[in-house]
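With one protein chain withheld, the remaining protein chains of the complex are depicted in position.
Residue numbering begins at 1 within each chain, and the chains themselves are lettered A, B and C in the order written.
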Amino acid sequence: MTDICVLRDITARYGDVTVIDRLNLAIPEGAFVTLLGPSGCGKSTTLRMIGGFETPAAGQVLLAGKDVTHVAPNHRDTNLVFQDYALFPHMTVAENIAFGLKRKGAPRDVIRQRVDELMQLVRLPDMAQRLPAMLSGGQRQRVALARALARDPALLLLDEPLGALDAKLREEMQHELKSLQRATGKAFVFVTHDQEEALTMSDVVVVMNKGRIEQQGAPVELYRDPQSRFVASFIGKSNFFEGRLQEASAGIGRVEVAGGTLSARLGSAPLKAGDAVVVAVRPEKVALATERPQGNAIEARLQSLSYKGAKSTALFADAFGRRIEMDFNPEERRIEAGDSSVWLGWQDADGIVLAA
Amino acid sequence: MNTQPARIALLAFPAFWILLLHLGPMLAMLRISFLESFPPLPGSAEVATLANYTAFFANDVYIVPMLRTLVFSFSATLLLLVLTYPLAFFLAKGVRAERKLTYLMILFAPFWVGEIIRIFSITVTFGNRGAVNWVLLNLGILERPLRMLYGYFSLSTGIIHLSALYMLMPIYAAIEKIPDNLLEAGRDLGAGPVSRFFDIILPLSREGVATGCALVFLANVGTYSVPALLGGPGTSMFSETIGTFFHTAGSQWPVGSAFSVLLLTASLTIAALMMLVIQRRKGRAR
Amino acid sequence: MTRSFAWVGSWLLQAYYMLFVAFLVLPIFVMILMSFKNSEFLGFPIKGLTLDWYGAALADPAILGAVATTAFVAAVSTLIALVVGTWAAVALERLQGLAKAVAFVILCIPLAAPGIISAISLRIFAFDIGLELGVPAIIMAHTVHAVPFVSLMVLARLSHLPKSQTEAAKDLGASPITAFCLITLPFLKPSLIGASLFGLLLSMDDFNRSFFLGGFEPTLPILVFERMSTGISPQINAIASIVLLVTLSMGFVGERTLRRIGARK
Partner (left out) sequence: MISRRSILRTAGAAASLSLFAPAIARAKSQEVNIMTYAGHVPDAFKAKFEAETGITLNIRIVADQGKQFNTMVTETSSPVTDICTVAAHRIPQFRGSDLLAPVDVSRLPGWSALNPIYSEADWLKADGDVWSVPVALGATGLGSNPDLVSEEDGSSWGSLFNEAFAGRVSYVVLDAISLAIAYQGNDITFNSYIDDRAKAQDVVNQARDFVIANKGILLKYTESSTEQQQLFINDEIDVGQISFGEAARLLNGEMPFRFRIPKEGTFGFVRSLGIARHAPNAEAAYTFLDAFLSEPEIGTQIARSSGSLPTFSGFADPMTEAEKAIFAFSDEDLKRIHFESPTASGLKYELIDVAVAEIKAS
C-alpha cells in the first residue's frame, strides 16, 4: 500500500508555544486513520495542516507525493468535515452539496446527478430543497459528509464530526461512517478524543499527546500492547503498580513494588534493571481469590461495587493506598461487600512493564 | 494562511481611505488653525501664527459660549439619560418579544424625519400661534400666549427630539443582552424587583449608558441647526460662533478652525471622561 | 419574555412610553395638519383646509430638483459607503493589537467628531484637494460620515460568523474572493440592508455637511432651511409631509425585509 499523505517533521507554533513538535506520519491509501488524544494534544492542528488551514512552521506536507505545504485549501485535493459542520445556512441541502462541484465548473446536469448520487449514499433522499436549519443533527452531519465527498477528494478529513450528537445517534453514525469509508475506498483521517470511537472505526489509530505521537497501530495492537503508560491509560482502563525493575529475562520482567514483587511481559521500550517502571494490568484480567494465589498477588479490601449491565466493576484498595479495579461478569459470580481482605491476582502475560 | 501580498491588498484600500478621508480633514483643519489667513487671497503668502488660539483666551465673549455649550450639552445628556433609560428598560425587558419590533418602530418613526423638518415642526407647535398655545388659550388656561421658543426650553426640546435615539439604542442593546436567566437567578436567590434592577440590570447596562452618553454629548456639542433655529440670544452656542467665522466675509476661517480644534479637544476629553467614569466601577469589580 | 419582569410591563412604564411617543409625534402631527391649512400664514387657528400646497410643492421645479439631488446623493454615497465600510470592517477583523486599536479610532473619527466640526473640516479638505462645492463634495462628505456606521454594523455581525464557514468554502475549492462573495456577503446581508437604510437616512437628513459643502443644487434639508429663513409658507409643511411619508414607508419596507430575513434564519 502506498501512502496518500505523508507528514515530514511537521512543527507548529502559536506564538511561543510549540503545539506540534517534529511530527512524522504516513496515511496509507484507503485506510481509516484516527488521530486520538486529549484536547489540546495537537490532533486538530495536525488535521488542519493536512487540509491547508494552517501552515507548519517547519516540515513538509506531501499529498499523493507532491509537496503541498504552502498550497491553499482551495487548491488541495482534500476535503474537511467540520466539527460544527459549517453548512451554509442560506443554501439548501442540494446547493450545499453542489457548492464544491460548482467551483470546479462542472456542467449543470453532472452536478445534479452527482448530488442525487451523494444524497442516496448518505441516505438523505427528499431533503434536497431544505435549508440546514430545518434538519436534525444527524441529517446535518450527513449533508456535511456528502458535501465533503462531492469533489471526490484524495483524502477526507473529519474533525470530531460526531461530537455534537447524542450517544445513540453517535454509535449509529460510527458504523455508517465506517461503511461509507469502505464503499468509497478513500482514506479518511478522523480526529476524536473518544477512544471507544477510535477503536470502533479505525484501521490505524494514532495516539497523540502534547504535540507528539505516542503510539500508532491497529486498535487491537494498541489495546493489547500499549507502549507507554499514557496509551495504557488512554486506551481502555489499566491498573498501575509503580516500582523498580529488578531483572528482565526472556521477555518477562520482575518488578519490585510496595509489598512484594510482580512479574509481567516487557514492553518494546528498552528497559534495564534499576529503572523506574509501572506494571499495567487491565481490569478484566484481574482475578479474585480468598487464598493467596500463585504468582502475582495483591491483598486488598473491597471499596465499592458498580453494576454496568453486561459487566460489573469492583474497586479495591490495598494497604499502600493503591486502587485496583476489577471487571467481572455479574451473571457468573457474586462479590459480597465485606470487611475481610481478599487476594487479587493475574497471569504474568496479562501484565505489561512500561517506563514510568 | 493569507499570503502576504493578498493581505496587503486587502488592507491597503481601507487604510488609504481612512487615512486620507478620516484623518485628512482633521489635519487640514489643524493646519489652517495655525495660518494667518485662509482661504489664501490672491497674492498672499501663508504665514504661521498662534493668534487664532490666543484670540479665544483673550476675550471672554468666546469663553462664555464655549462653557455654556459644554455645560448645556452635558446637562442635556444627563436629562436624556434620565428620560430614556426607563424607555430602554421597558422596551428590552417589559415588552413581549413578538411585539418588540412594533414598539421600537413606533418610537423610531419620528426619527425618520430630517432634523430641519423636525425643528421646523417644533416651531409650529410651540410658537405663540402654535398648537400648544392655541389650545391653552382656548381652554382659558392662558390669557396671553406663553413664550416657549427661542430659549432653553425650545433648545432642550429640540435636543430631546433629535438625539433621544442615540441614547436609547445603546442602552436598549445593553439591557436586551442581559440574559433573562440572570434575572431568574436573582429572583431565585431572593432579590426583589428593585434589587434586581439596581444589582443586575443597572450594572450590566453600564457600557450602553457610557456609549449613549458619549454619543449624545458629542451630538449635542456639534449641532448647529438646533441653536440657530430654536435658540435665543441668551443661549447662543459655540457651534454658532464657529459657523459665523465661516460665513463672514474675510479671512476668518483660521479663527474658526482654531476654535473648532479647541471645541473638539474639549468635547472629546469630556466624552472620554464620561465613558471612563461610568465604566470605572466595572473595572474595579473584576 | 419570562414573567420575571412582568411588573415592568405595568401600566406605569407603558403609559410613560406612550407619553414619550406622543411628545415626539406631536410636532410632526401639527406640521402635517398645517400643510392642509388654506392660508399663507402658518399658525392657529385653522379656518379652512386645502390641498393646494401639495399641488404647489409637487409642481415646484426647485423642490423636485432638490428631491432628485437628495436621492442621488443618498444613493451614491450609501453605495460607496457600503463598499468601503464593509471592506474596512473585513480588513479590521484581520488586524490585531495596537494596529487594530489605532485603525478603529481613525475609522470612528467622522462618527465621533461633532457635526459642525466634521462639516467644517470636510469643507476645508474639499478646498485643499480642489473639490468644488456641490454634489460631488456632498457625496464625499456623506460617504465619509456613513462609513463608520456601516463598518460598525458589519463588524458586529462579522464577529458572529463562524470561521469554519469561510474555511469550508475554501476547502470546497472557492478562492478567498469567491468565498467572501458566496458566504460572507450573504451572511452579512441583514446588516448590509440595515446599514444601507441607515446610510440613506443619514444622507437624506444630513444638514451640517450638506449646508457647508453644498453648491447650486440644494438637497432637500438645505432647501427647507433656505425657505425657512427666506419666508415660510405652508408649502414647506407639504414637502415635509411628503418626505415623512416616503421615509416612513422606506422604513417599514426595510423593517419588513429585515424581519423576513430573520424568519428565514
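Quick notes
Everything that follows uses one rule, which is that a residue touches a chain if its C-beta (ideal position, glycine included) is under 8 Å from a C-beta of that chain, and two chains touch if they have at least 3 such contacts.
Predicted model only: the values in this text are computed from it and were never measured.
Among the chains on display, the ones the left-out chain touches in the entire complex are B, C. The chain not shown here is touched by just one of C:76, C:106, C:152 or C:248, and that residue is C:76. Among the residues B:7, B:177 or B:247, only B:247 touches the chain that is left out of the figure.
The chain omitted from view is touched by exactly one of C:162, C:186 or C:254, namely C:186.
Panel shows subunit C; residues 41-43, 62, 72, 75-76, 79, 123, 127, 130-134, 185-186, 189, 215-218, 226, 228-232 of it touch the chain omitted from the view.
Where subunit B meets the chain that is not shown, the touching residues are 39, 41-42, 59, 61-62, 64-65, 123, 127-130, 145, 147, 149-150, 228, 231-234, 236, 238, 240-241, 244-250, 252.
By our rule, only the chains that are shown with their structure count from here on.
Subunit B and subunit C have CA centres that are 16 Å apart.
Spacing of subunit A relative to subunit B, judged by their CA centroids, is 59 angstrom. Averaged C-alpha coordinates put the centre of subunit A at 56 Å from the centre of subunit C.
Within subunit C, residues 176 each touch two or more of the remaining chains. Residues 2, 6-7, 10-11, 13-15, 17-19, 21-26, 28-29, 32, 38-39, 83, 86-87, 89-91, 93-97, 101, 103, 105-110, 112-118, 120-122, 124-131, 133-134, 160-161, 164, 180, 183-184, 187, 193, 196, 214, 218-219, 221-225, 229, 239, 242-243, 246, 253, 256-257, 260, 263-264, 267-268, 271 of subunit B touch subunit C in their complex.
Here subunit C touches subunit B in the complex through residues 1-2, 4-5, 7-10, 13-14, 16-17, 20-21, 23-28, 30-31, 33-34, 42-45, 84, 87-88, 90-92, 94-95, 103, 106-107, 109-110, 112-125, 127-128, 140, 143-144, 147, 176, 201, 204-205, 207-208, 211-212, 220-221, 224-225, 228, 236-237, 240, 243-244, 247-248, 250-252, 255, 259, going by the rule given at the top. Every residue of subunit C that touches subunit A in the complex is listed here, in rising order: 162, 164-165, 167-176, 178-179, 182-183, 186-187, 189, 264-265.
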